[in-house]
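Structure in structure tokens, see below.
Up next is subunit A:
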Amino acid sequence: MNPWDLIMNNAPALAIAIPLLGAFVTPLINRAGRKAMLVWVIAVLAFTEFIALLLVYQVNTYGIQVYVFGANPHTLTVPPDSGGIPVRIIFTIDGMSAFTALISATLGLVVGIYSVGSEKFQTAQEKFFALLLLLVVGMMGMALTGDIFNFFVFLEINSLAAAALVSYHLNKGKAVEAAFKYAVVSSIGALMILFAIAILYGEYDALNMAMIAQRMYQTGFSTYDMIAMTLILVTLAMKCGAVPMHYWVPDGYGEAPGGTSAILVVASQASLYGLFRMSFTVFGLSANTSSLGWFMIILGLLSMFIGVTMAFLQHDIKRLMAYHAVSQTGYMLLGVGVGLATLGTAAFNQYGLYAMEGGIFHIINHALYKGLLFLTAGAIIYRVGTSDLNKMGGLAHSMKFTAVFFLIGAFAIAGIPPFNGFASKLMIYESVYQLNPFLAIVAAIVSMLTLASFLKVFHSAFLGPKIYDVKEVPKSMLFAMSILAFFIILFGIFPNIAIHYLVAPAAHALANPLGYITKVLGGGA
Partner candidate 1 sequence: MISIWLVAALILMICIFLAIARAVAGPTLADRVVALDTINTLIVAIMIILSVVYSEVIYVDIAIVYALLSFVATLYMAKYIEGGF
Partner candidate 2 sequence: MIEDIIQILVLIGMMITAYLSVKSRDLMECAILLGVFSFLLSLEFFILQAPDVAIAEAGIGAGLTTAIFVMAVRKTTRWEVEE
Partner candidate 3 sequence: MRNVLMSIVFLILLAFMLYVAINPGDFGSSTGEHFVFGAPKFTDMDNYFIHNGQNQTAANNIVTSIVFDYRGFDTLGEASVLFTAVLGVGVVLRLLGGGRNDE
Partner candidate 4 sequence: MLADYLIWIFIIIGLIFNGLGVIGLLRFPDVYTRLHAATKATTFGSIFTSLGVVTLAFWKLYETGNTANLVLSIHTLIAIACLLLTNPVGAHAIARAAYRSGVKPKMAVVDRLEEVNQDD
């Protein structure tokens, strides 16, 4: 068997195994010197990105992909002698999974390149890069897996790696305290998910998502399902930073080193993916999707409004951006929530699907521009040494590129036309308006407040007299930022590329849980 076939056949497994292998080898390879380690890490991240692209290609070409670990052959989901049940761990990759995996791998690569410059003077760098790889593994695993316990394991990898990364710059204990908070919140959330998994297992004797969904549909939605659903959805909403449970977000994002906040954004988007996956695929057939959808919509509204209001009060640049991240998460919840609320009715084809596409498009846009903003914030802190907005000023004189990138990010997050934020926000406004005009009005107001807030930041950080005599940041950091800026402008001018190849397959995949179940279980349902 030639290597190309091997890669093509085993792409889902390699997407996890290669970065994992990379993480295991990184501390060992560090003995050969820092350069070798960096080359290794970047190579592994690039290969992961390649595999993620390959997955998107496969899904777009051949439909939903399954990969069964340890089976012979690897597509044998249901062993013939088992009576129609899947017994092994199955990776199920549909449009949404591939979409999330692509975002994770892309941001991982970008942050990896960025950190080559920004972490140059730290000790224990091999641990930092190994943790970065593990975080990528956690996000990719959460996106690709079709097994509910496997989801828990990857969630745990994700949380622990993220907590360790947050504490990387010890910063007089502040970072460690933020990391402690993050780790406690994540662990308790993961334990609740494990509890819910145990309930679901005890009821259906299955750990595969498709199998659970099918059996839940057959036997009806019981009280125990209700408990499990509440635990899972509330926990995942907490992990993605929706408003009543958002208190860990500013600390975690604010204290994370350099560009790592950018990848933490994607880490919480992986939880968002989990939220969508659970509510659409696992519980979507049996539970009352309308009330679930309204639950998401209300969470989204609260997040949007409170996030942006709190952001006005901040004078720490990273905390401010963190509150904006909460606020932007609201848009995604709103868009997809409208889709879920109208799922199965005539209104779905009218505007629900469009709203979902808007929400999902917003995920990738948010990852790109919030990633860019956090990277610029990291660049500012790298040169200036403080994150307090009141102490900054006049940076545009010396850090021209950073200023331009910051402006691109700020315009994108506020939804100014030539950038990508405009496209997705427009989709959300148009479709949400048809469900309830009030929602669209709130979204528009929040968008304006966001613009105001970021103009304030730009004014206080970059304009004004020259205070600091600093140089431009290293080239690797600029290169990483320029990648993101390029994609922001690309998706802003040609949104159809993203929608056609990434967003629409994802939205259709989410809206069609029966296709998912049929692919795994092979008929029936």
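Basically, contacts are C-beta pairs under 8 Å (C-beta built on N, C-alpha and C of every residue); 3 or more make two chains touch, one makes a residue touch a chain; residues count from 1.
How were these candidates chosen? In short, all candidates are chains of the complex that A comes from, given by their letters.
Every value quoted in this text rests on a predicted model; they were computed, and no experiment measured them.
Every option in 1, 2, 3 or 4 belongs to this complex, yet subunit A touches just one of them, candidate 3. Listed in rising order, the residues of subunit A touching candidate 3 in the complex are 20, 23-24, 27, 69-70, 79, 81-83, 85, 87-89, 123-124, 127-128, 130-131, 134, 137, 141, 149-150, 153-154, 156-157, 160-161, 163-164, 167-168, 170, 176, 179, 201-207, 215, 219, 222-224, 227.
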